[in-house]
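First up is the structure itself, then whatever we jot down about it.
With one protein chain held back, the other chains of the complex are shown just where they sit.
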Amino acid sequence: MLSNLDALMHGFSVALTLHHIVLMIAGVLLGILVGVLPGLGAPNGVTLLLPLTFSMDPVSAIILLTSLYWGALFGGSTTSILFNIPGEPSSVATTFDGYPMARQGRASEALTYAFISAGIGALVGIVVITLLSSAVASFALRFGPPEYFAVYFLAFASFIAFGGGAPLKTIVSLCLGFGFGMMGMDTVSGSMRLTFDIPELIRGISFLVVVIGLFGLGELLLTIEEGPEFKGASGRLDPRGMLRALASLPRYWVAVLRGSAVGVWMGITPGGPTAASFMSYGLARRMSRNGARFGRGEPEGVIAPETADHSAGTSAMLPMLSLGIPGSATSAVMLGGLMIWGLNPGPMLFIEQRDFVWGMIASMYLGNVIGVILALATVPLFAAMLSVSFSIIGPVIVTVCLVGAYTVAGAPFDLWLAVVFGAAGYLMKKLDYPLAPLVLAMVIGDKAEDAFRQSMLMSNGSLGVLWSNPLVGALSTLAALFLLWPVASAVLGWHRTSKAMRMARAEPGS
Amino acid sequence: MLRRLHLELGFAGLVFLVGLVGLRGTAELDTGWASDGPQAGFFPFRVSLILMAAAALVAINAWRARETLSRTVVIEREGGARVLRFGLPILAMVAVAQWLGLYLAMALYLLFTIRFAGRRRWATALGVAVGVTVVTFVVFEKWFTVPLLKGPLEVMLGLG
Partner (left out) sequence: MTMFPKAAALLGAALSFTLPAAAQPAWQPTRPVEFVVTSGAGGGTDLFARTVQAAITRHNLVPTSIVVTNKGAGSGAEGFVYGRGAQGDPHKVIFGTNNEWLLPLVARVAWKPLDLTPVTAMAFDEFMLWVKGDSPYRTGADLIAAAKERPGAIRMGGSQTRDTDQTLTLLIQRATGVRFNYIPFRGGGEVGVQLAGGHIDADVNNPSESVGGWRGGQVRPVCVFRREALPAGPRVTEAQSWSDIPTCASQGIPIEEFRMPRTIFLPPAVPPGAQAFWAEVMRKVSETPEWADYIQRTSQSPALLSPDEMRALMVTEERSARELYGPEGWLVN
């Protein structure tokens, strides 16, 4: 570990030049821009800049690209909170409490919580990378298909089992999500599933189009139903809200710590940032004293997914570099970049290219600090957008949503899909169907199915493979316990009327 | 205005239908569990069945609670009208976009909704419509070279 600290110091001497700091600022700003726009994401930004980097040295190039990635992660939270439109897939969970806070006029506060906790999460992730770089890579290698499946199962169980909501409607929502996720080509058998020979369905239904419809358009319809004016987020620039959030953040240290731990875990294992943010949100709702207030504008519901999202995003850089596992579309493009710069991702990178690796790790510290500062600086700007009358900003948001839906695959068909899911989102909200399970099932459902069926291929159809070694056994058992938790607690506390049951009863028609 | 009972039953029916379509989609897939584990249709088949069962149960529950639910108004007349006035132009924009491209559809949509639904002056509506469209064009086509849906106009102008 000490040698790693030496290496880090060396990395700082590489990274801390004026040239590199300018690159970081440029990268973060561009990242915030692509992160804010739902149609663009970090992969677009990285592909845009990639040709520019061919003439740079690799250290400057990776600093520019990773800074853009951090910027995009921060920017993605902004629209989640202000308009309920997740700019990036991993910021879906931020909408659950961020948007209600914004509607209560606490937009500045919510954004501040999001950015600061995200920054802390990122720093925790980088510290883990710094200290454990060699151990992490070999740990990640132990993940085969059964372990992959167990990780997805665990993320899934911890979110679902700890959620509220009417059980039957949760099941409907889950099944819809699984079903939409299965459409398209099946990796394991190679056959087309649920495509009905319609060419537009070959690529399946994109998760992003569904989210834009359900959350973005659906929310607009709900808003307009309540009244002709945007009652939601208060538009005034509110520096006191930011200060209030800063002052009360230390109170949430448990949530920050838990979120970071979940994030680092999911970043190193193949779970990824999106699953991490859901899992962290689910755990926080269960374990926090304020759990009952989740979903109605609870700061902890913003902090939990944000810390996990960013610590997963940063700690996932390590498996990417040392094993060449692309954890996301963005890192896949970055890996392509590495090859073009003449570097091969792999364990030798850490030995042969110390300047590159440690320069990059050092730049992650600084890049994320710059990210927090610049993101906070944009809060007044975005908050000002809310003071524009709804009769103008409403239609503009609609066009932004539709442009975003189109760019996902460049398909006119997706515009229809977004509208259909917008209507569905509106009706489901009206009837108290929870939307989050649908989204989660779409995100990890097909990956989990692939991993499960790969495991079955390996074990010739025996479920025992999920308990075939201590690692996968522990994960599977924990996941099973999480899933059975509600059943167990219902049986144990049968004579008491638990809160969940009261809620279920109060919910008509479920 | 719409009563909760009707909406509950209607939506559950819709979900049931979706499940039925899904079931139909698995007809030509192997839905079994072979020696090498579950086949392609295994999960889709079961998910469709569970979906249909859950939808049916939701409907049954709603019917059993029909006394209360038929008294609950879920969408008021005024609110519903506002939703339709807001939603139908979106549908129109999407239809127009298929034919004239996204840029033109977007400009027309912004122009007319801001002018008529928003009751703003023509100048405001035109300014926002042109401004947003041009900014979108520059950001997507020029900066990030992400092509959006284009129609005959863009082709005529040599932009598409």
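A few remarks follow.
A and B are the chain letters, set down in written order, and residue numbers restart from 1 in every chain.
By definition in this document, a residue touches a chain if its C-beta (ideal position, glycine included) is under 8 Å from a C-beta of that chain, and two chains touch if they have at least 3 such contacts.
Since we're looking at a predicted model, the values are computed, not measured.
Contact with the chain not shown here comes from a single listed residue; of A:9, A:22, A:135 or A:185, that residue is A:185. Among A:264, A:349 or A:364, the one in contact with the hidden chain is A:349. Even with one chain removed from view, chain A keeps its contact list with that chain: residues 43, 47, 50-51, 54, 141-145, 184-192, 195, 197, 199, 202-204, 323-326, 329, 332-336, 339-340, 342, 344-349, 409-410, 450, 454, 457-458. On the side of chain B, touch with the chain left out of the figure occurs at residues 145-147, 155, 158-160.
As a convention for this text, only the chains that are shown with their structure count from here on.
Those residues of chain A whose C-beta lies close enough to touch chain B in the complex are 34, 37, 39-40, 44-45, 48, 168-169, 171-172, 175-176, 178-179, 182, 186, 188-189, 191, 193-196, 217, 220-221, 224-226, 228, 389, 391-392, 394-396, 398-399, 402-403, 406-407, 410, 412, 415-416, 419, 422-423, 426-428, 430-431, 449, 452-453, 455-457, 459-461, 508-510. Residues of chain B touching chain A in their complex: 4-5, 7-8, 11, 15, 18-19, 22, 25-26, 29, 33-41, 43-44, 47-48, 50-51, 54-55, 57-58, 61-62, 65, 68-69, 72, 74-75, 79-80, 82-83, 86-87, 90-91, 93-94, 97-98, 102, 106, 109-110, 113-114, 117-120, 124, 128, 132, 136, 139-140, 143-149.
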